[in-house]
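Omission of a single protein chain aside, the complex is shown with its protein chains in their original locations.
Letters A, B and C mark the chains as written, and numbering starts fresh at 1 in each.
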Amino acid sequence: MVDLRTEVAGIRLRNPTMLASGILDETGGSLLRVFEAGAGAVVTKSIGPEPREGYPNPTIVEIEGGLLNAVGLPNPGIEDFGDEVKKALAGQAVVIGSVYAKDAAEFAQVAARMADFGVAAVELNLSCPHAKGLGTEIAQSEEAVAEITRAVKDAVDVPVFPKLSPNVASIAPFAVAAEKAGADGIVAINTVKAMAISPELAMPILANKFGGLSGPAIKPIGVRAVYDIYEAVDIPVIGVGGVSTGRDALEYLMAGATAVQIGTAIATHGIGVFAAVTKEVASVLGEIGLPSVKDAVGAAHE
Amino acid sequence: MVDLRTEVAGIRLRNPTMLASGILDETGGSLLRVFEAGAGAVVTKSIGPEPREGYPNPTIVEIEGGLLNAVGLPNPGIEDFGDEVKKALAGQAVVIGSVYAKDAAEFAQVAARMADFGVAAVELNLSCPHAKGLGTEIAQSEEAVAEITRAVKDAVDVPVFPKLSPNVASIAPFAVAAEKAGADGIVAINTVKAMAISPELAMPILANKFGGLSGPAIKPIGVRAVYDIYEAVDIPVIGVGGVSTGRDALEYLMAGATAVQIGTAIATHGIGVFAAVTKEVASVLGEIGLPSVKDAVGAAHE
Amino acid sequence: MSRMHVVPILDKVRESHHTTTYRFRADFGGQAGQFVMVWIPRFDELPMALSYLGPVKGITVHAYGDATKALASFNLGDRIGVRGPYGNTFRLQGETVLAVAGGTGVASLIAAIEGFAQQGARVTTALGAKTAEELLFADRAGASGEVHIATDDGTRGFRGFVPALAEKLLEKHRFDQVITCGPERMLRGVVDMALKRGIKVQASLERYMKCGIGICDACAFDDKLVCLDGPVFDGEVLAASEDFGKFRRDKSGRRIPI
Partner (left out) sequence: MSRMHVVPILDKVRESHHTTTYRFRADFGGQAGQFVMVWIPRFDELPMALSYLGPVKGITVHAYGDATKALASFNLGDRIGVRGPYGNTFRLQGETVLAVAGGTGVASLIAAIEGFAQQGARVTTALGAKTAEELLFADRAGASGEVHIATDDGTRGFRGFVPALAEKLLEKHRFDQVITCGPERMLRGVVDMALKRGIKVQASLERYMKCGIGICDACAFDDKLVCLDGPVFDGEVLAASEDFGKFRRDKSGRRIPI
């Protein structure tokens, strides 16, 4: 029997899969349902200080190899979100609260409220294009990443996981900046900047024109990011981007991830994907004679 | 009848498709064969000052949504390459010569030799990870892009097309730097940094470990890059990345590309892809009432 | 994955002063009860029931807010985007069926009404609208069985709300299946009266949607998703629901009383 358990910054998981932020995680009912379907933990939608409607539709385009989205961070705001987290926690779900904000001070406030709700950790969505930090996207400034991480660390007692953007020349230095600022783990990657155009209408499909690419298309980009980050830091890495099978998950684990998150695959595989991925991870590990998920972590490094 | 012709920096093309650099273009025979199969122009393999064997195999991984490659710029060197170009030109092919080098001076030398062979334009492969400029990949330094472009412009009389990497936080400033340095057009995008791991062997598949992602997976990334560049510069843009159908080509054209290059699709569709793409471009343009390819260029901008 | 199909409008039929049917060709399937996401370029993308199945599909749209009003100005040949079909379907099980439709709700029901009739069931439709001019698909429903009409203002048929009409029909005749679509409060009434009599009932819900494919959680309803687990729900499920007829989610995801 392969031991599927893993542990990220002291959070024990029954298996290495997590629900990725932004997918079926805006309501307590859905968070719990996904946990019950087999996810080792569930990450909430990124929640900000105030309710936000997000962008007008179309916000999602189904494309070859994944999804393009520009939902624009719709969320009920941190105050109303407590009830949703409580509902999920009442059902014994392991919940990680994702937050966004416009600057370090606001990040600290929202994260502190999220921690109050009883989440196991907070994840920082640094890829928010609305929240400008130092004249660019937060996720594209190492200083902003460090500053926000530090502010949140000072404000909460649970582990803090900054989530990095792949839209940078080199991702590892951002992970290093976050680690130095006290991060307990790194989540990588968020979506990749992209666009889809309708030839017949000669216009971008998304109301926001630009969006983020997710799904199988970005898996090799995410695996490389995790591989690079693993070589650069000592804190755990949580891999995300295009996981839809156990073999995908193993690519991330062997690249150095301690756990993987799954989002877009829910659109193609349903929420049964968590159990299916876990099952295939166990079967491949069994086949190649690795006794546990922990033994797979980082195995692709020399 | 839809007018399929287009013109890039004075080079007249019978249709807007080109062969992308690095795919079936290391020999005169293949260049000519692809041109005869319907490409409007053919770009050569990137040629350097000396022969280079490239990386050991595996150099190519077939993955969902495309290819991962780390061929490592194998090429016969600029001196031996003259015969290949001549063979293609003798068959009336429109040939664009791609070159790489380690610094601006060497770029100028290789490009000058390439121009001597009679090519219609030179394309600058700035994404070469071996050629370090200013402490980073050339493609990740705006100054290096400008310096090399300027040096090549001084050395040749044919149009010069720097080819940009998507592995940057924001691609448009690089296009602007190239334009200011005298570039006659911009080619975007090269492959996206990526990796594939074999779960059973717990190791990266590519001998070089890291590679570049191409094919359908990167199409939305390339379309967005072209859209951004088109808004930032006045010189023509040549779009590349994941084109395998006429509708893909139209996404690039409407995003602002004057022509598109096709590489990886040859693996899935064969060299008939150039004729098929051209045919579908004509049929969709006919359907929506646009009289020519030129009318489609940039049509997705307000 | 279902890619966006951008298609010209082939036919446009004015059904009432505010409601229009748009027909288009799309080479994807579609069964009774399913919906498509309709992109009205420059305005919005909205869920709409398939009021016509087959290769030339149709949607029947109430010009209500900005986007649906903009759509009303689209001409033949103008292009819209459609992706789908999404959602579950009406189970066509039953010999004697009562369909209870309020307003544009009949757009979601009509394919089921025709489907039941085609497989030999006896279908009675209770069709409601504010006023006679706004009645939709009375002819199509009539071609599939008996039609009883209710208008709020009494301009045609029974004067009053369609659930009241439905209740009369349930008292008079034996039915083994009720299907219904319309405003959620109306559905509540119809579901209650059917369950009270021990009759199976399926109701199609309309909730705010973004993705239509079960990933964004915008259409969350209890711990279900209207776009994926619905839009058709069994009466028992609805009767046990905390949200049905009481709470909805706004665009930001806040749970607010209806």
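The criterion applied here is as follows: contacts are C-beta pairs under 8 Å (C-beta built on N, C-alpha and C of every residue); 3 or more make two chains touch, one makes a residue touch a chain.
Note that this is a predicted model, so its numbers are computed, not measured.
Visitor: Quick one: which shown chains sit in contact with the chain that's not drawn?
Guide: By the stated touch criterion, the chain not on view contacts B.
Visitor: With respect to the chain omitted from the figure, which of B:E26, B:E142 or B:E251 is a touching residue?
Guide: Touching the chain that is not displayed is residue B:E26.
Visitor: Of the listed residues B:P51, B:G82, B:G118 or B:G182, which contacts the missing chain in the full complex?
Guide: The one listed residue touching the chain not shown is B:P51.
Visitor: So one chain is hidden, and I want to know which residue out of B:A41, B:I63 or B:V95 touches that hidden chain in the complete assembly.
Guide: B:I63
Visitor: What residues on chain B make contact with the chain left out of this view?
Guide: 22-27, 29-30, 32-33, 45, 51-54, 56-64, 67, 71, 74-77, 80, 83, 198-201, 203, 205, 207, 263-264, 266-268, 270
Here is the rule we go by: only the chains that are shown with their structure count from here on.
Visitor: Please indicate which chain is farthest from chain C, where distance is taken between mean Cα coordinates of the chains.
Guide: Ranked by distance of C-alpha centres from chain C, the top chain is B.
Visitor: Measuring from CA centroids, which chain ends up nearest the centre of the complete protein set?
Guide: Central chain is A.
Visitor: Between chain B and chain C, what's the gap in Å when you average each chain's C-alpha atoms?
Guide: About 50 Å, centre to centre.
Visitor: For chain A, give me the residues that contact two or more of the other chains.
Guide: Chain A, residues with two or more chain partners: 63-64, 199-200, 203.
Visitor: Hey, what residues on chain C touch two or more of the other chains?
Guide: none
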